[in-house]
Structures are given as C-alpha cells and as structure tokens.
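Okay, so here's the structure we're looking at.
Part of the complex only, each chain left as placed.
Every chain is named by a letter (A, B, C and D) in the order it is written, and numbering of its residues begins at 1.
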C-alpha cells in the first residue's frame, strides 16, 4: 500500500539478549514508532472504507440537486402524472414506474418457483451432475445484460410474436382476462418480464442454493431421521431454517430486475405511455433514462434525473430490505 | 394411534422432484440457447479483419471492433486500478478494526446497498460529477463509473475472505510480537490472498459486460481510443447496443453479434477462472 | 435378554473405499451399547446403517444383513420412512428444527400419525418429560427451539426422537458439542431412556462409554475388534488392540 | 457421571454393610459358641465363612469396576479405596471368627473338667464394641468415633498381653490342660486381632474423611504382643 511506505522506517535498536542472540530490530524502548505506524495504517484503511458511505450519500445529493428543477416544476405530482410530452415540456413518471413494477412482478412470478425448484434439485443431486449444472446456472448470471437484450430482440421477441402470444390469445383465450389484449407484436411487458426472469433466476437460485447448503447436514439428516421425505425436509425444515435468507435472495433478485436497463431496453418497445395490456409496449425507468438521456436537455434532463432519483429510492428501499433479511440470517449463522 | 398414509407422502415427493428437474433443465436450457444463438450468429463475423480494424461509420465496409476492444480493455483496467487498492484497504478496515462497531455496520450496509445499485444510476452519477463539469464524455469517466461498481464488490469480498481467516491466527501472530500492520498484511492477507484475487476477478467480470453506465460516460467513437481522458472512447458494450438497435444494416447486425460473442466469451472466461481459483482455495483449507 | 438388533456381516463402502468389514453384532434390548474407537474407525458409519440414513448419499452402499426384531431392514422392500420412525437418531450437534419447541416435538407426530390437537399436546408433554426437559420449557413452548441452550437443544432433539414412539435410539456422539454440566444431564437421562428403548451410542469419550453403557463394542479400522460387557472391556479386555486403545497406548 | 456413580456407589455401600453385618454376626456366634461350648454353632460359623469370602470378592470386583468405569477422584476415590481396604479387613475378621470357632470343638473337650476357665467377656465386649464402632464410623463418616476406637485398641492389647502371661502361668500350673489354655490363647489372639482390624478400619475411615494416611503413627502395634 503506497500510503504506508512513506512512513519513516523504524529505528533499529540493537541490544543483547540473555541467550546471546542479537536483536534485529525493534523500536526505541517506549515502542512509540511501531504504534504510530500501526495507527497510520489503521486510519488509511478506515478512510477507504468511509468512501463507500460517502458515495452512497453522494448519489442522493447529486441526483437531488440535478433533479431539483423538475421537482420545482412538477412537484410530487410528477410521480403520478402519466404524461411524457417533450414538445410541451410536460413530464410525468407514472408510465415508467408502472412499467418497471409490472416487468419486475412478472419476472419474480416466473423466476421464484423455478429458482426454488432448481435449487432443491441441485442441493440433492449427485455432485457429478449437480455441480456442473449449478455452475451452468451461475454462468447464466455472468452473461452481460446487453447479450440478453440482443437475444430478446432477435430471438425471443419474434418467437413471442409467432407462437407464444398467438397461443395465449387464440388457444387459451387469455385476452378475455383484464389487462390482456389480442394485440401483440412480440415486444412489450411480458417479453421484458420473461427476459428479466431468465436474468434474475440465477441470482435467486444461487442464494437459495446457499441456503440449502448452509443448512447443516445434520439438520437435514435429522429431518430424514424422523422419517421425512426429501420434499418434506425441504419445505418444512430447510425452507423454514433459511426463510430470511430466501427473502433476502428474493429482494436481491427484485433489485436486479428493478434496475436492469439494457435487456429491457431491447424488448420493451420503449413507449412512454400507460400500458393497457401485458403485451403492450411500455417502458421502465432505466430504459427511459438510457433512451432519452442523450437527446435531452433542460427541464427534460432534470425530469430524467428525477426519474433516476425515484429509481434510486426504490432500489435503496429494496436493498435495505434485502440487507435486513440477509443480515439477520448471517447473524443467526454466526451464533451457530 | 392412526397412521398417516405413506403413499400420498411419497407421491407428492416424487412429483416435486420431477418438477425440480424440469426447472433445472429450463434454466440450463435457457443458458445454452442464448450461448448457442450468440455463437451461431457471431461466428459469421469472426474474421481476422474484424479483430484488427477499427469500427467504421454506417455503410463503410470492413469495419471491425479493434478500437472498441482496446477501449474496453483500457476502461476496465483503469477501473480495476482505481478500485482495487482503496477497496482492499476498506475491506481490511471492515474486518480488522472492530473498534467502531456502529460505523462499521453502517459502512458495510452502504457497501451492500451499493452492490445492488442499478448501474444506470452510477452512469448518471458520474455523468453529473465528471462529464458535466469537464464538458465532454471520456473513457476515464467510464473507468470511474465502473470503479464505483467494483469498489463495494471487492470491499465486501475482501472483508468476507479476511473474516474467514480464524481470529486466533491474528492473535498468534500478535502473540509472537508482531505489529498490527505486519500481522494484517503478512499473515492475514497472505492467508486470504486467493480469496482477495477472487474478489477482484469477480468485480472484473461483473463490470466487463456493463453497458448502461458507459452510455452516459464513454459514449462511443469510431476511432482508436487515443483520448481516454478527454473524449468519447470506443467500447464493446456500447458498440453492440449501437449496432443492434440503431442500425438497419445486416452487416452491422452481424458485427454486433460478433462483438457479442467476443464479450460473452471474455466474461465467461474471467468467470470460469475466478471459479477455478476459488475452488482451489476451498481445497486448501 | 432379548436380542433387538442383529447385524450380520455388514460391509460398507464409500464409493470404492471399503469402510466397514464384516461387522457382526448382537444388541440387547433395553440396554445401552456404546461404540468406541479412534477417529475414522467406522463407528459413526456403522450406526448410520441402522436407519439407512447413509442412503441420502449416493456413493455409499452396504452389504450384509441387519435384523431388527428378526427382520432384515436392509432389504429393498422395507419402508425407509417407517424404519426411521422406529429408529430415533440424535446427532453430534443439537439439530432443533427451525420452529417452536412445541412444534419441534409435534412435527414427527403429525408426520406419522393422525391425531387430535389435544392428543398431540399430550404426547408432546410426555416426550418432553421423557427427555427431562418439560420443567425447563413448559413456560416457553412457543419459543423457538434454537433459543434454548445447547444442552436443552440436545434434549429437545431427544424428545423429538422419542415422540414418534421409536424402539431404538441411535446417538452419534450426542454430547461432544455440549458443555460438561449439560453432558451430565444427558448421561443421566440415558439411564432413564434405556428402560424404554434400546440405546446405541457412538462416543469418542471412553470415560463416557465406561460410565453409562452396559455393553461396549470397540471398532478399529472398520473391524469390530471386541464386543462385550463394558465392565469386562474396561477391566479386562481380551484383545491387545482394545487394551492399547483404552489405556491410551496408541500411536 | 454422577447419577451412575452414585448408583454404583450406593450398591457398594449396601454390599459393605451387608458383609460387615455378616462378619459381626460370625464373631458374635463364634464367641457365643466358645462360651456355650456349642460345637454345632461353631461349625455353622466355619461353614458360613464361605459366604463372607464370596461377598468380599464381589465387593472387590465392584470396587475395581467403579475405579475402571467411573474413574473417581478426590473424596469419591478415597471412599472407593477405603471400601476396598475395609472390605479386606472385614474378610479378615470373618477369618478370625472362623479361627475362634475352630477352637470350640477342642475346648468343648475340657468342658466337664474342673479347670480354671478363662473369662473372655470383657475382651469380647471391647473387641465387639470396637468393631461395631469402626463400622459405624465408616457408615456415618465420623472421624471422632474412629479416633476413639484407635485409642481403645491399647486396652485390648493389654488384656491380650495379660492373657498371654496368664496362659503361661496356667500351663505351668496345669500342664495337662495345656491344649485348653493354648486354645484360649488363640481365642484371645483372635479377639486382639479383631480389635486390630477395627483399628485398621478406623484408620481407613480417617483417610477417607481427611485424605491423610494415619497408619503406623501410634507405634507398631499389630500383633505386637503375644
């Protein structure tokens, strides 16, 4: 660490040892230098650690400052206004917020059961099968989101248009349900939700797998020992044991889905309007930001920052929840 | 006492296990599908010229990705250099100095929150603090943005890895008459060195595919990244976005797929390396 | 005395590695049989055959016969869930389920039996009394099982194990993670338990085996070297290996 | 540990009480047989000794079992060791009762002759009292009684020494009755040794309570005078 090397070298102090060995170093007799050095080291480390807190606060401050114009202009009504009209400089956040919430909700609904089931399988599988499969699912998380976007744009959206959506509408007659229309073009909320589901699946699955693995083998064995089946063990014992970790995992996935930009950007249709169908084109906060930022200026830019602040706040709340649950589990594990 | 039926319990057990198998197959299938698609579409673009030529504006033939690749490497390396030393120090602080429990709790908490921060917001933040004041996009700003994303990841991994070092190891080092600093750097960090490396690589793989922050910081330029500090710098993720969303040309779509393949391959390679290192560490203990 | 368990030439394998060799034993009903031996001698492995818990792990397999009340429980047709109800197992570390004290004990009951609420409450109390825990927890039945002290947790696990009316109790180093005072309590409890159950206990603590067991089996490198009355094993072992082990002459 | 140890220890204490009662009974019967020239009773005493021997071995085995299985320390260890040694002494008392009884047949031959008889009553009472007190001291962990018994041993010694002289005198006076007086001497010596055993038991009790071995401190005494 460069900051440490600048400290003057410790004074050498030779003296005789009763066994006749020569002392190599050691500070002067009161030992002060050594402790000074230790103190500097400590404060450097603490300073670096403080950076993360400063950054977090900085995010809020900067966004608040940059968005102040929009808040002054639209007030809190910005959050419930459905209008986004660059021509008339009228901006509202509701379409983006609704799009964000809808895609997130769909992704969670799809990903959660799959992730739980997959984690259940992996925890129980023979290592020769379970490990590679587990790694494969983990790699799913490593694929850059822009790749998901491309895949969604070129592969998934056409498939949705050609097969899935017709199937849902014509065969299952789902358009009779509210919020489903028989108009579709492959893009829209459902497709974005689907992509997000695939993206957050590995995150949730990884955390659930941790929970399954973190369960002491003896606890699982004792569940089997009283005569539980594997499924009973998982749902009655492991699930309860790791419930907080599981909730934490859900929130982590939620946070991911909420903030994801690129994958959504490619397939959501980018229509800043209130969606009336899950097949409808829409937008999310981050997609709106990415899409409009380059061309925006003035009050529109400020409105975008206000959207950013909204997203930051949502994300912050969700992360706080996630940390609350994860922290509690780690504390519990710490006891053991 | 009346016994509960065993057959029902066993049947539900089997059904659930069947469903879980399907779930895994779905997840893995999705991954394979994506990768296969990327490989099939991307392979067409892979020629020598693709790797050595810089990108060209729309319609000009023989465009490559060399400038974007180089730009991405510079930006990512810059970010790693920026983030690593303070993040390691911060991780050390979190795990080694237990005196300020409340402060440490807050810092750890904010690091965790930062890890879940949408990357697009990081882009916005850096845009405000760097791009706006200086008046231009720059690769360096992108490095800063990525460094901000990397910082909490490295910090928290460092802390976790150091926390795995048993406390008695520190005590026994101190009990031999070592100073705090020597104990921390020579003994504790040495013990956890593979874990620390894992943390850095983890952060690296996390940011190497990031796109959103780059949109607000590095932007893109069809040229070699020769003004890293002062001007827009070519990079892979933005190239992919540009070529696939904003271009009607099939050739550009093809180049986009090629770039996607390269990025995916790199990210997966870093990831696999990280895993291997971490697994070795696991065996060492 | 009735022979409750009769192990006949059990051979056990972890994958290709053979861990137990021709283990034969006859365990008396209503007695405590201790299994001792150096680490890695196969004593826990041996016990884990009895309730077929080893089957959780794919590469482990057993050969031979294990007769319980004369019936070979290693036969494929045997219902494992029912077998495990009949054989309670206590582990090295206390493993209370993540639920209330009451539910911990009620869980195996609900799993295996159709009972009314009051009956369940009765049986839970009975099991907790059987594990000498009732007086300590009767006022906090709704508290989490994890909130109890280590020794109480272990007795909770014993209560849970005996709630489902087993016939055999297997204990795998039940006090190795517990402080001496709590250990004492559990050892005293065992004296009570043996009146109703056939108890087998694996322990690395020779003194414990000496104190509490009626019979002792000495394992070494997967073989049962000596099996006999505890008193005889500890005053006058017949095999040199046993003598070496219990007098600490190993290594 | 405790419950098991206490259980084993209680059994042990019951066993030692039982053997002590048997030995006391044997001494009583033997002395009575001498008094009443009851050869049949004497034979029974001799026959019954096998039971005492058997009990002694059982107790010893039990002690060894406790040592091996419960590995007692401190006062627990001292109690077991004390029982181990007291057990030995009691068996010896039983043997001495047999020795007395064995003389009965012989002495009965002299029953009708008008010779001067030995009066053992005082000695018998003293020896019996010592034995009883010693066993009480052990049971009730009473050091004071134990000390008293040790002190009173000298009295019995003196009686025995007198008996020795008396025997010699009697033999000189009635050489024909030598056999009888030698028998009497044997009885006296046995009683004296019973008193010695009581003393030894008391020394063991003191060790049990205080952890100090007090033996040999009050001069060499066992069989010191014949």
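Quick note on the criterion: contacts are C-beta pairs under 8 Å (C-beta built on N, C-alpha and C of every residue); 3 or more make two chains touch, one makes a residue touch a chain.
For clarity, every value in this text was computed on a predicted model and none was experimentally measured.
> Per distinct chain type, what's the copy count in the full structure file?
Chain counts for the entire complex are A x1, B x1, C x2, D x2.
The rule we apply is simple: only the chains that are shown with their structure count from here on.
> Can you tell me which chain is nearest the middle of the complex, judged by mean CA position?
Chain nearest the overall C-alpha centroid, as shown: C.
> Could you tell me the distance, in whole angstrom, between the mean C-alpha positions of chain A and chain B?
13
> Find the geometric centre of each of chain B and chain C from their Cα atoms only, then give the gap between the two centres in Å, rounded to an integer.
49
> Chain A: which residues touch two or more other chains?
229, 232 - these are the residues of chain A that touch more than one other chain.
> Which parts of chain B, given as residue numbers and ranges, touch two or more other chains?
9-10 - these are the residues of chain B that touch more than one other chain.
> Go through the chains and record each pair that touches.
A-B, A-C, B-C, C-D
> Touching chain D in the complex: which residues of chain C?
Residue positions touching the partner: 184, 187-188, 191, 207, 210-212, 230-231, 234-235.
> Under the touch definition given earlier, write down the residues of chain A that touch chain C in their complex.
On the chain A side, the touching residues are 126, 216, 218-229, 232, 236-237, 240-241, 243, 332.
> Could you please specify the touching residues of chain A with respect to chain B in the complex?
Residues in contact with chain B: 1-2, 4, 34-35, 37-38, 41-42, 44-53, 55-56, 58-59, 62-63, 65-66, 113-115, 117-118, 120-122, 124, 133, 135-140, 142-151, 153-155, 198, 201-202, 205, 229-232, 234, 252, 255-256, 258-262, 265-266, 286, 289-290, 293-294, 305, 308, 311-312, 315-316, 318-320, 322-323, 326-327.
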